[in-house]
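Got a structure for you, written out below as structure tokens; questions coming shortly.
Heads up, this is only part of the complex; the chains shown haven't been moved.
Note that the chains are named A and B in the order they appear, and that numbering of residues resets to 1 at the start of each chain.
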Amino acid sequence: MTSHETACMLNASDQDAHVQIMIYFSDKDPVGPYRVTVPANRTKHLRFNDLDDPAPIPRGMDYASVIEADVPIVVQHTRLDSRQNANALLTTIAYSASE
Amino acid sequence: MTSHETACMLNASDQDAHVQIMIYFSDKDPVGPYRVTVPANRTKHLRFNDLDDPAPIPRGMDYASVIEADVPIVVQHTRLDSRQNANALLTTIAYSASE
């Protein structure tokens, strides 16, 4: 029984979006960046449990995420909760950055 | 058993709003624009399943939508989920554009 955190990302521009994700915790250093590409004029469904580079995200631990992209994208989080009471906080800050 | 995606649009201005909707997918080209008019000082309830010009929106496939209007409108999506697990991501960017 695990949480299924997902981020649905929309890139409505004509350029591929290079996305970086940092994961923050309450009692240890942040992990990341995780890197994902959302092709031009496409959506991408990201499952946080599938992220494993540079390291898998610890299960059963609250975390917050910051998402950055080099072209404007739209991000919506969805969460299929497990029975755990303590759920993750997912926050999104999407802005342009040159890589 | 299908999803009933709807967009409730409010045009609180004194001019009719001409609305264009683009639909984005994860693995194929966007479809659209779909065209809708929201009269001045009125709300409009749009059912995505009713859209069929230029083409019906594929059922059972995740999608994201971008909504544009030539006068500022307010859009709120509501969704009556079907039993499918994979639901659509609906995103809204409403801005002024001259047609």
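Rule of thumb we're sticking to: contacts are C-beta pairs under 8 Å (C-beta built on N, C-alpha and C of every residue); 3 or more make two chains touch, one makes a residue touch a chain.
A quick note: this is a predicted structure, and the numbers were derived from the prediction, not measured.
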If you can see 2 copies, how many does the complete assembly in this structure contain? 4
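We take it that only the chains that are shown with their structure count from here on.
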Just give me the whole-number Å value for how far the CA centre of subunit A lies from that of subunit B. 25
Can you name the residues of subunit A that touch subunit B in the complex? 8, 10, 12, 41-45, 74, 76, 78, 80
Residues of subunit B that touch subunit A when the two form their complex: 22, 24-27, 29-30, 62-64, 66, 85, 87, 89, 91, 93
